[in-house]
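Note that one protein chain of the assembly has been removed; the remaining protein chains are unaltered in position.
To keep things simple, chains are lettered A and B as they appear, and every chain counts its residues starting from 1.
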Amino acid sequence: MKSGKIEGVIAEFENPAALIDAAEKMRDSEYTRFDCHSPFPIHGMDKAMGEKRSVLGWIVAPVAFLMVLVGFLFEGWTSTIAYPLVISGKPLFSYQAYGAVAFALMVLTSAGTALFGMLALNKLPRFHHPVFYSDRFAKVTDDAFFVSIEAKDAKFDEKETVEFLKSIGGREIELLIADD
Amino acid sequence: MKFDAAAFKLTDLNSVQVRSLGIGVLGLLLTVVGYFTKTEQFFFSYLTAYLFWVSIALGALFLVLLFHLTGTVWGVTLRRILETLMKVLPYMAIFFIPVLLGAHHLYEWSHVDVVAADPILSKKTSYLNITFFAIRTAFYFTVWYLIAAKLYKTSLAMDGGAKPEHIKTLKKVSAPGMIIFALTTTFASFDWIMSLYPHWYSTIFGLYFFSGGLVGTLTLVIVIGLYMNKRGAMDSVITVEHYHDLAKFTFGFIIFWGYMGFSQYLLIWYANIPEETIFYLDRWRGTWPIITMTVVLGHFLIPFVGLLSRNSKRNYTYLKYMSIFILIMHWVDIFWLVIPVLHTSGVRFCIFDFTAMAGIGGIFMWLFWKQLGKHAAVPMGDPKFEESLKHHNP
Partner (left out) sequence: MSVSVQETAATTVFEEPPLIGGKPTFSSITEKISGIVEGKTKKAWFVLFGLASSLALILFGSIGFLFYEGIGIWGINNPVGWGWAIVNFVFWVGIGHAGTLISAVLFIFRQKWRTSINRFAEAMTLFAVICALVFPGIHVGRVWMAYFMFPIPNQMQMWPNFRSPLLWDVFAVGTYFTVSLMFWYTGLIPDLATLRDRAKARFRKIMFGIFSLGWRGGNKQWKNYELAYLLLAGLSTPLVLSVHSVVSTDFATSVIPGWHSTIFPPYFVAGAIFSGFAMVLTLAIIARKIYGLEHILTIRHFEKMNMVIMVTGMMVGYAYSMEFFIAWYSGNEYETFTFLNRAFGQYAWAYWIMISCNVLIPQLFWFKKIRTNIPAMFIISIFVNIGMWFERFVITVTSLANDFLPSSWDYFSPTIFDISMLVGSFGLFFSLFLLFIRFLPMVSMAEIKGVLPQADPHYYKKHE
């Protein structure tokens, strides 16, 4: 066994159904800093883990509303105050014509917020994480299902946690130890 | 109203039927007074109300066709309600008779002397004349009847156990049915509404009319569903998940309608050709801007914002009021299309606008409830029915 600080533990589960069952048991236990890893999102996992709905929508919506307004005002400002010029007999403040650009700005900024907001909520990019100490864990992006518990969890105990994972059906339980 | 959850049948519909019929008959009788007192107003009010209800029945026909073509799962449990609305469509042919009789009051192109003096209108006489107008309308209703009857009958036949032939028939009727639906609805909107201004034209008009009607259908289904649920009927077969999806569709088609309306407006505004701008100028005269802005806000912005969030689509009370609001706005939209031809100087509501709505609406709903009570209220034999009940929104 490698020496070094234990930073967490992972246990493998056979299939999505087993992972869901494990997640439910994790939820009902006192562990909080755990996660269920899978190659694809599993339907019903949020409920099984007791996760709340993502807050991302509440970040994107205000940006969207704000940017429509900004778009309209900016277009109005440039064509009436900053650079008034009559073109094809249209009124300077032709709000009818401003929709397309205001909409494009709104979509652009909200999509950016959705992507970068998602990364921020997931604390990504993060290239260094205890789960990567395990070589087996590489299979999580192929066909393996894992539960991980971080050592920072208040209830974490080297022995007890391993036992607990065993009791909920985990196999190939591995302690995550810094190896470099 | 009672619901037999085993046979999926609605019983004790008497009270709602009698009420609908009562409102309908009373409404029609009051409207007839208008014929004698204010003949022109009578016909315009009648046409508005008529178009409102026809557009809803057409929207139901469209949704049934769409469900069959795409093999939609979630909507199967709602399909009988839609089919019943669609089944009322052929009856609306009878209600067209007053429009035909009043064509002279409604449509400028029916005046031979006016047309003869107008070089543009005289070019159109081969299309815009009373005989051909009547023939076309008769044709629309005939094909709508044929499609609706076939779909309804086959769907009923499945109640006793679905056979692969049923599904095949439904698909076979729906595919060409959709094409016929698109063309007939478009030309119906040209004939009935666009030709109110015989000089005006817009290639998108058919889509505009259709999308507005579809919004009406979806919200009416929500209202009917919630009405039945409140009385303890159908709550096992129409769940919050189905309302959620109906609301999503409503939201989507609100945007679709807005898109059509805005495309038409933007292009006409931008090109600024007098023949076309007349339509919007008439709706910007006197007090008409109030109604125009009501349509923009009430038929697009308010429902758009109001149905944006997930919770708004799943809260019954909220959804009920929002749907009723959108239905009213759909009527305002039709009002906005039709009435400016009559009251050019400014908005004028008339009691007959409302009595005609109640009159045709009452009879429409009476026919609906009568038909719905005759058979199972859901297509219980449909192979996707069970799955539809278990449907979940992520």
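In the analysis below, a contact is a pair of C-beta atoms (placed from the backbone, for glycine too) under 8 Å apart; a residue touches a chain by one contact, two chains touch by 3 or more.
In this text the structure is predicted, and so the values were computed from the model without any measurement.
Checked against the full complex, the one of B:A134, B:I204 or B:V223 touching the unshown chain is B:I204. Touching the missing chain, out of A:E7, A:D46 or A:D153, is residue A:D46.
Taking the complete complex into account, residues 15-20, 23, 35-46, 49, 51, 53-54, 56-57, 60, 74-75, 78-79, 82-83, 85, 87-88, 90, 94, 97-98, 100-101, 103-105, 107-108, 110-112, 114-115, 117-119, 121-122, 124-129, 131-132, 138-143, 148 of chain A touch the chain not shown. Seen from chain B, the chain kept out of the figure touches residues 120-121, 123-124, 127, 161-164, 167, 175, 179, 182-183, 186, 190, 199, 201-207, 255, 259-260, 263-264, 266-268, 270-273, 275, 380-381, 383-386, 390.
Everything that follows uses one rule, which is that only the chains that are shown with their structure count from here on.
One finds 43 Å separating the Cα centroids of chain A and chain B.
Residues of chain B touching chain A in their complex: 262, 265-266, 269-270, 272, 308, 394. Partner chain B is touched in their complex by these residues of chain A: 43, 61, 89, 96-97, 99.
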